[in-house]
Structures are given as C-alpha cells and as structure tokens.
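For this depiction, one protein chain was excluded, whereas all remaining protein chains were kept in their positions.
Let's look at subunit A:
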Amino acid sequence: MTALLQHPGYDEERLKGVAEKLPCREVQAGMLLSLMGQPHQYSYPSIFIYGHRASGKSHVMHVLMKELELSHATVSCVECVSIALLFEQVLLSFFGCDAASLLPRSPSLSDFVRVYRQQCSQSPAKQTRYIVMEKAELLRDTDASLLSALLRLQELVEDNVTVILLSEIAWDKFRPNTGCFEPLLLHFPDYSKSELQQILSQNVHPSYSAGFYSAYINILLGVFYSVCRDLRELRHLAALNFSKFCEPLAEGKVKETDTHKLWKHIEPHLKKAMQTVYLREVSSLQWEQMQQMEEEEAGALRGLSAHTHVELPYYSKFLLIAAYLASYNPARTDKRFFLKHHGKIRKTNFLKKNEKTSNHLLGPKPFPLDRLLAIFYSVVDSRVAPTASIFSQISSLVTLQLLAQVSHDDQLDAPKYKCAVSLDFICAIARTVNFDIVKYLYDFL
C-alpha cells in the first residue's frame, strides 16, 4: 500500500483509491507508476506487459488511467480488424473527433503520423499520453511495420507518448527479424493460491458470514486449482455453485461451522461441474436449472458433445465405415480382412507387432478413392452400382466434415481422403447397420 502512496505528481487521495481497487497488485502498479514518472515527464517509449490470462493486466491499466485521469487511448487489437480503426480510435481519444475525420479513407501509417503531428502541434502534451494496446499478439499478424513503428512512436511523432502493450505471450515471440526498438519488459506474475483465495473471498454473499464464504472458496480451489488458475473462470464457477453449497444450511441439516459435512455435500457436485460447466458442455443457465430440479441428477442432462448421433443414408454409413477402415488399417492388411479367398498369408507376418504405436494414436492416414470404393463394395452386402449418387455422397460427406479431402480440390482423378470421425462415432454408426467394426480394425486384433 505504502509504495503506491508515495508518487509525487499524483493526487494522494486518488492513489489511495487506486490501491483499494487493486488487491494483490500493489507492487506491479507501484512499479508501473514509478516507470511512468510524473505526468509531465517523459516516460519510456514503449512498455511491454506480459502475464497469464486474468492476471490483472488490463484491470491495472484501466484503474490507473481512469482513477488518475491520465490522457490515454485504450485499443483492443481484436476489434481493430484494419489499422484504420486503430488510428481512428487513438486520434479520437487524444484530440477529439475532428482529428479522426482528417484521416483519408484508407490511411497508411504515414498519414496517421502526419495527422498526429499536426494535431500535436496545435495542442501540445502537458502530460504523457498513453496508448494501451490489449491482446498485442494480434499486431504481429497485421502490417509488418506496424509493430516496429508503434514501439518507436515517441520518436516518430515527437510527442510525449508511451505505448503500452499487453499480451499473454512472451516478448521473444514478437521480435521482428530485423530487430526493433526494445520495449521495457514487465511481468505480471500469476496469483498464488492464497491470493486467489483472498480475491475470490471478496464478493461475499450478503446473507452469509465472510468465514463461511471463504471456507467455500477453499473447497472450490481444492477441486479446481490443479486444472484451472484463471481467476475469471474460477469466479464464474464460484458464483454458479454457491447455491448448492448453501442447500444443507437452508434445510437446517447442518450448521455453518460444520465444514466437513458441507464439504462432503459439495465435493461430488464440484467434480461433476468440472466435466460439464467447465468445458461448456452444459450452459450456465442449464446448470442452474439442474440445481433447482431436486430429483434429476446433475449431469443427467445430455451435454453438447453427447449429441453426436447423426442420421445418415444407408450407403453413406457404409461409405463412412469404409473410410474409417481405410484410414486406420494399413493397406497391406486389406487382403486379409476383405478378401474371401485370400490365399496364404502367414499369421506371424501379418501381425507385425514391431510397429510400436497403434494407428489410433497417430491419427488417420490418407487413402485414395479406389481403396475406399474397394472396401465399400466388400463390406456392403448387396451389389451396388457406382452411380453418380454414390460419388455425390462422398463429396457431401466431405462438406459435412466427416471426411477430409487431403489432395487439392482441383484434382479429379484419384483424390485422397482422410476420415475425420472418432471411434465412438463410427461404432455407433456401425451398430445401426449391424456391422461389427472392431473385428475389422487392425489395432484391436
């Protein structure tokens, strides 16, 4: 706290307000403030702040800028699909809308710097201006010179301006290959378990005591901490499951202090939440409804991924089965599986188990169309003519993304495909046509 309160040039009352709003981030905010210096002094041209998701990067910047009333432009690089939007936003928040309208239709960096300089000479900076760019990793995908230019913007526009980049990715992955002006690197460390506990315990439910709520947070962290350290996600989960935690209390079965019983009640529930809500299988709304329905077990509702059953025409099913077999079986075993009189194939030769990894580990292999059709004719019982409808079914399987075309689209003769469905899915399909697919899979012999 004290570190924050001693920055000359800023209003002390406001600094106090800042400190209150930034729990567990006083050190970082203090360091940032001392780097920024007093409002009228020059700050370093560019500062790069990195840290994990939800480690308070944007929040700290936002609170500092808002509370201390510094002149700033906050730009999210996700929103700026073209650099014109970025320039517009910066000019808008520094000089008002007149400046933004001075930009030509599709502005280049040169136009931006020209307009900026022009405006700047009319209203010179009394304080440092800050440009905060969130999700800065997207800047790499835009114009190659944009990032380099932003890093040395202070020199280019000759104004007291500092660019602050926020990102989840380390700076090493940003550096252009001809080099650039190196920014000051600042790391926002992740919250430790006790810090998470402290922050999450802040939003206490008004009708319960603080100790009770923090016991709940403790249990929640015990289940989720090894998987998820994202503060936002944890906060969301805490809010969702709290009503379930209070249930035995409302029924009058246990007292607030009886943590063990409360833990026994909530723990399986939280474990179930990890498989459903955490993966967004079940939406938060559905989860809340499920909690209210007493008789129905949580998770009994089918989630998103349970809806894998797809209704397909008869031949399409067999085509898909054939594609799966072609993808996951080596071609040399086709004779053994699909020919009635396959002659002599020695068993030892056939079961070459020196292949260490199974195909279900390596993923599907590409196969030519001929092989697909050959397997298809041998697995389907009746005689099927190779009509246009069969071929159109293959291409419609590709558009459904059940098959993937590996070769180029324009190749008409001997195109290659890959099967893109999972084992569970194909087993379900095979069951509907009474086909025992496991018997034909090389991996499961």
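Heads up, the rule we're going with is that contacts are C-beta pairs under 8 Å (C-beta built on N, C-alpha and C of every residue); 3 or more make two chains touch, one makes a residue touch a chain; residues count from 1.
In this section, contacts and distances are computed from a predicted model.
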*The chain dropped from view, which UniProt name applies: "Light-independent protochlorophyllide reductase subunit B", "Origin recognition complex subunit 4", "Cyclin CCL1" or "RNase_PH domain-containing protein"?*
"Origin recognition complex subunit 4"
_Please identify which residue in A:Ala136, A:Leu156, A:Ala322 or A:Leu373 touches the non-displayed chain._
A:Leu156
*Would you indicate which residue among A:Ala84, A:Leu103 or A:Leu184 is in contact with the undisplayed chain?*
A:Leu184
*Which residue, A:Tyr42, A:Tyr314, A:Phe391 or A:Phe444, contacts the hidden chain when the whole complex is considered?*
A:Tyr42
*Which residue among A:Leu103, A:Cys228, A:Leu249 or A:Leu369 touches the omitted chain?*
A:Cys228
*Footprint left on subunit A by the chain that the document does not show*: 2-3, 6-9, 27, 30-31, 34-35, 37-38, 41-45, 50-52, 55, 108-110, 113-114, 143, 145, 148-149, 152, 154-156, 168-173, 178-182, 184-185, 187, 189-190, 192, 225-229, 274-275, 278-279, 281, 305, 357, 360-364, 404-406, 418, 420, 422
